[in-house]
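Beneath this line is the structure, given in structure tokens, with notes to follow.
A single protein chain has been omitted; all remaining protein chains appear in their positions.
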Amino acid sequence: MEVSVERIHGMFQRMLLMRAFDEHAGDARRANLLRGSVHEYIGQEAIAAGVCAALHDRDYLSSYHRGHGHCIAKGADPTAMMLELYGKAGGVCGGKGGSMHVADFSLGILGANGVVADGVTIAVGAAQAVRLLGEDRIVVAFFGDGALNRGPMLEALNWARVYDLPVLFVCEDNGYSDRTRTVSVTGGPGIVARSEAFGIRTQSVDGNDLIAVAHAAAKLVAEVRAGRGPLFLHATTYRWRGHLALDKGLYRDPAELEGHQANDPIERVVAWLGAHGVTTRTIDADRREAVAQIEAAVAAAQAAPLPDAQALFTDVQDLGAPAWP
Amino acid sequence: MEVSVERIHGMFQRMLLMRAFDEHAGDARRANLLRGSVHEYIGQEAIAAGVCAALHDRDYLSSYHRGHGHCIAKGADPTAMMLELYGKAGGVCGGKGGSMHVADFSLGILGANGVVADGVTIAVGAAQAVRLLGEDRIVVAFFGDGALNRGPMLEALNWARVYDLPVLFVCEDNGYSDRTRTVSVTGGPGIVARSEAFGIRTQSVDGNDLIAVAHAAAKLVAEVRAGRGPLFLHATTYRWRGHLALDKGLYRDPAELEGHQANDPIERVVAWLGAHGVTTRTIDADRREAVAQIEAAVAAAQAAPLPDAQALFTDVQDLGAPAWP
Amino acid sequence: MAVMTYAQAAQLALRQEMQRDPRVWALGEDLGPEGGVAGQYLDLQREFGRDRIVDTPISESTIMGSAIGAAICGTRPVVELRYADFGLCAADEIVNQAAKARYMLGGQVRVPVVIRQQIGFRDGMAAQHSQSTEAWWVHIPGLVVVAPATPSDSHELLKAAIRCDDPVIYMEHKELWTTSGEVDTAVEPAPLGRALVRRHGTDLTLVTWSGMLPDCLAAAETLSARGVQVEVIDLRTLWPWDRDTVFGSVARTGRLLVVHQAVRIGGFGAELVAETTECLFGDLDCAPRRLGAPRTPVPYSQPLEALCRVSEAQIVATVLAMVGAAASTGHR
Partner (left out) sequence: MAVMTYAQAAQLALRQEMQRDPRVWALGEDLGPEGGVAGQYLDLQREFGRDRIVDTPISESTIMGSAIGAAICGTRPVVELRYADFGLCAADEIVNQAAKARYMLGGQVRVPVVIRQQIGFRDGMAAQHSQSTEAWWVHIPGLVVVAPATPSDSHELLKAAIRCDDPVIYMEHKELWTTSGEVDTAVEPAPLGRALVRRHGTDLTLVTWSGMLPDCLAAAETLSARGVQVEVIDLRTLWPWDRDTVFGSVARTGRLLVVHQAVRIGGFGAELVAETTECLFGDLDCAPRRLGAPRTPVPYSQPLEALCRVSEAQIVATVLAMVGAAASTGHR
């Protein structure tokens, strides 16, 4: 399956947007303009971009705490997302969710999630709904390497196989579970052995190589769509920032970080695009465009109104008053 | 490692005791002399007998809902157990636990357990205590094939490997998870693939062949004792009765049951003992002795007093009254 | 109208809802082979197939998590968690996902899932199979909590729960499965949140639900013979509970007693007493009281388990004390 230069170029533009979005989100959190936990996706962008390019709008996507990139890759509006991070009324979740719960259901994005692995059990259920309703969709579940030690994650792998569900599992293996090196708390031969032990065919890929991810995802998504799922993509990568914006990442050797920064997934695409005839001028324009788009989103977010007090009480549940006198 | 005829004979006697115990327990439950859930171990006795013969008294054992056999195999007093099933004051747990919670801590038996797989997480913790206290003990965790689909079970496998704990996992694979055929809800190549995916060396054995189980267990226990654990024993077997005493097992093909009854682990040892010089007369005496011992236990249990009302309030916790006026 | 058991009524309700709406389905352990632990799914797999009555692995977290995913994606799952005790294996999914998804996502989704968890003592099931955890769920924003006490409600309330667009914790009582009574099989489900006055009375308001209803009615009968007329309210829905009915009654009787099988300390009775006291303090003729299990795990042995149960005699004695105490101090 060949992925065209044009399509790679489109994915690259999304990567730039993700990068710019999280550059701002992290800085804004450190400046206390945002609240709560903000997990930057910086360094991992090729995975979301490559995988989501293989999806249709109607396909479902479930994400985890590091979820901004997946939303952008699936087509969510960065402005509405930025409003959400700023807790504004016009945010994708009306300001009630924040960074850990960004979602856009109109694009099949079931949401980021604050509990490790819970998004994966939700994803296999979404696939069951697809099956039951006879719909033509597939489900992609993103999660980190740390999730593979949580029971519900492992249950969900079994579940997908038992019911032969149309799910593509995508593990973003950045080597860390919060401040702990995942290998130090993960027994046995590793992630691929685990998914295969549940009968789920698994492919590994260099998650910093957009072209490789895009090819692998195109193939796997087509297979899942054809009913040959569930399948599993294991993508190795690295997160440049701390676990979350307020974590300085001091437990890591600076040399380790530098090594990985030299392997910037964005610059690797830049090189590839250059080799395939895209000019530096075009790429520079892309970069400016991404930054400009995020700047506009930030400006809009900062100018937007906060939610009305009564929003506190809406969408709790239909029955019963949230507060009795 | 050779296991002597004498030792096999001793294990055989324990098997007879288990069988007689659960013959009575099942009947007594069906006659409403007992209460609650009673899970008979009938047909699986070779596993407990063979594994526990390799253990010292000080070794820890954790069990699950089908726990009578493991207790007897580890040396628990069938009379105190029977009192427990009859809810009597002198029961191993003072009548407060019942069939699903039989335990004898003085023999390292941490207890049967009413929640699938929870005993396994407890077992790996026991092994951590052993390590921390520098004790010379190992831990054996028994569980069923259905448990391999529960997250905590899978987490515990990882856990034991991460900390290299002295645990022997023993899966009693009787093909059923309650009324459901386990294979119908278990994806992938199966149980052995799962434990190995967590880096735990696994051996399969015919669980109805006492000699095979005893040999395998002796070897594995010695390895765990020598610090080469955790290890995993996968023993295939079959339960003759329903999932619990009140389940008639109508979801099974009678032919299936008959086939397995022809493979009675007890009669297989009888044949082996015969071939190794143990006389029919001795074996008949063994059978009578086991039945007599259980009859005596039942008589004692039926005659024993019920707990005093105040037992309701003891051993809840040191602080705070369980019932304020 | 037909006479049937609480279990049969539950089976009928699910069957009717599945016939009515193809998006309704059920999942859990052992629903197919013998129709669930109480036959409440009997024959349904035969009628609707293995895709709509789904036998699952022993994976409570994923049973619950997948139902949430399926609910937000357009279906209406009925989750069978068996005992409320095992419901705790899915507490995270229930509380952190099912109850909050609609709110956290700013109303983009709804989570129409029914979460069945059996509660209560039955015949020596002991500490890990006897708990009544309704108070936990009432405390969690986003959840509806329902507990039917009769065959008729077993039918009607399950239908109502299935049609509810929010997650419903649906608690059936193990001892009620085999009770039988009249069921209007053609009934349209009543709205959730309405209590029923099971017996009218003027002297004291007794609020109860689920497995304690029969004992409360028996106690009321005994008390009636002794000249004390107790109004027995079956709450049916615990969240939101029917303030109008309870407050209206307490305003008339001046006395409130709540009876439940759950542990008394921290039970839902505390909320009912606290809220009623806050709102109707001036109308109360005596201190409202609660009866429930002592704060001990549930023991196996029959006489000990029996001591954990609120007995008819205890209800009678408590009511008499309350009525007598009030009589002796007079209206304040």
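Order of writing sets the chain letters: A, B and C. Residues in each chain are counted from 1.
In this section, a contact is a pair of C-beta atoms (placed from the backbone, for glycine too) under 8 Å apart; a residue touches a chain by one contact, two chains touch by 3 or more.
Since we're looking at a predicted model, the values are computed, not measured.
Visitor: Check the options B:Phe21, B:Tyr41 or B:Tyr60 and report the residue that touches the missing chain.
Guide: If we include the chain that is not displayed, B:Tyr60 is the one touching it.
Visitor: Looking at C:Asp165, C:Glu221 or C:Glu271, which makes contact with the chain not pictured?
Guide: The single option touching the absent chain is C:Glu271.
Visitor: Check each of B:Met11, B:Met82 or B:Ala103 against the chain that is not shown and name the one that touches it.
Guide: Result: among the candidates, B:Ala103 touches the missing chain.
Visitor: What does the interface between subunit A and the hidden chain look like in terms of residue numbers?
Guide: 34-37, 87-88, 93, 95-98, 100-101, 113-117, 146-147, 149-151, 177-180, 184-186, 247, 250-251, 306-307, 309, 311-313, 316, 320-324
Visitor: In the whole complex, what residues of subunit B lie against the chain that is missing from view?
Guide: Counting only subunit B, the missing chain is touched by 60, 62, 91-97, 101, 103-106, 110-111, 113-115, 118, 120-133, 151-152, 155-156, 158-159, 162-163, 314-322, 324.
Visitor: Mind listing the subunit C residues that contact the chain we can't see here?
Guide: 85-86, 88-89, 91-92, 95-96, 99-100, 103-104, 126-128, 131, 135-136, 138-142, 239, 262-263, 265-271, 273-275, 277-279, 281-282, 284, 286-290, 294-297, 299, 329, 332
Basically, only the chains that are shown with their structure count from here on.
Visitor: Please identify the chain with the largest separation between its CA centroid and the CA centroid of subunit B.
Guide: A
Visitor: Round to the nearest whole Å and give the separation of the Cα centres of subunit A and subunit B.
Guide: About 45 Å, centre to centre.
Visitor: So what's the Cα centroid distance for subunit B and subunit C, whole Å?
Guide: 36
Visitor: Two or more other chains in contact with one residue: find those residues in subunit A.
Guide: Residues 151-152, 155, 158-159, 162.
Visitor: Two or more other chains in contact with one residue: find those residues in subunit C.
Guide: Within subunit C, the residues that touch at least two other chains are 56-57, 59, 61-62.
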